[in-house]
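Complex shown without one protein chain; remaining protein chains in place.
Then we have chain A:
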Amino acid sequence: MASLSEMYDVGWEEMRDKLRKWREDNCRNSEQIVDVGEELISEHSSKLGDDIWIIYEQVMIAALDCSRDDLALTCLQELRKQFPDSHRVKRLTGMRLEALERYDDANKHYDAILQEDPTNTAARKRKISILRAQGKSTEAIRELNEYLEQFVGDQEAWHELSELYINEHDYGKAAFCLEELMMTNPHNHLYCEQYAEVKYTQGGMENLELARKYFAQALRLNNRNMRALFGLYMSASHIAASPKVSAKVKKDNIKYAAWAAAQINRAYKVSIEMSYLDSTFHCFYSFFFFIGY
């Protein structure tokens, strides 16, 4: 079978740069990382210099995600040889044990790290991940709350806690976590939209009005957010349809809903025109290719 570099006519530098971009963007495209990384490691490791170690780590984590224990072990062994006493490598050892569902052994590894370094946040978060993997949501929530009391600025942890609360249908606490995230990330339209969805799900007039406001805020930050557009339409329509609201509130919300409907209509018309143009372009392209242009 042809290698990736042969199939796509790319050199080892492009593959290295691609891996770096995926690292910086925190992409979880594990299958692609394994394909590119495995070839880079096996055929070009001598050219990578010190980058090889971070690539080993990146490929190892992606390999665990794809159940490629063979590749993960290869990468881990190289890292252990180079960094025998590293907590970071010990954490990777723990992650491999987690992937093999040897949770007790993984916990022992993390406890050993925490004994030497109680401030190691990565090991603490892995222990919480184990609880989540085992379906122990209540314990995971408790541990995560204790963690956040000490590390209150950890946004990843706040987001994880909001997800846990949503899965437990504890929407009030999920909303609190998302409020923390919105405070530190006021320009993130996704947090606004998720907060609005939680408020909509909670129900009640006050929550619906908050939902409408935050759907609108998400649209201000990103006017292509379709979930926010539909959410604005639905929340405004429900408020307008309520018998408890005043005539002015009803009129305003009818206006908001009409605007959202028009935007949705426009977005779908544009998408159809683009699909038509795309298929027309392909027809023309095929035509020219066929007649030898």
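Please note the rule applied: a residue touches a chain if its C-beta (ideal position, glycine included) is under 8 Å from a C-beta of that chain, and two chains touch if they have at least 3 such contacts; residues count from 1.
The criterion applied here is as follows: contacts and distances are computed from a predicted model.
Of "Protein AUXIN SIGNALING F-BOX 3", "Presenilin", "ER membrane protein complex subunit 9" or "Septin", only "ER membrane protein complex subunit 9" is the UniProt protein name of the chain excluded from the display. For the options A:148, A:182 or A:267, the residue in contact with the chain missing from this view is A:267. The residue touching the chain not shown here, chosen from A:44, A:87, A:173 or A:227, is A:227. Contact with the omitted chain, checked across A:188, A:201 or A:222, is made by A:201. Residue A:167 is the one among A:150, A:167 or A:184 that touches the chain missing from this view. For chain A, the residues touching the absent chain in the complete assembly are 28, 65, 166-167, 169, 194, 197-198, 200-201, 226-227, 230-231, 233-235, 237-238, 241, 261, 264-265, 267-269, 271-272, 274-275.
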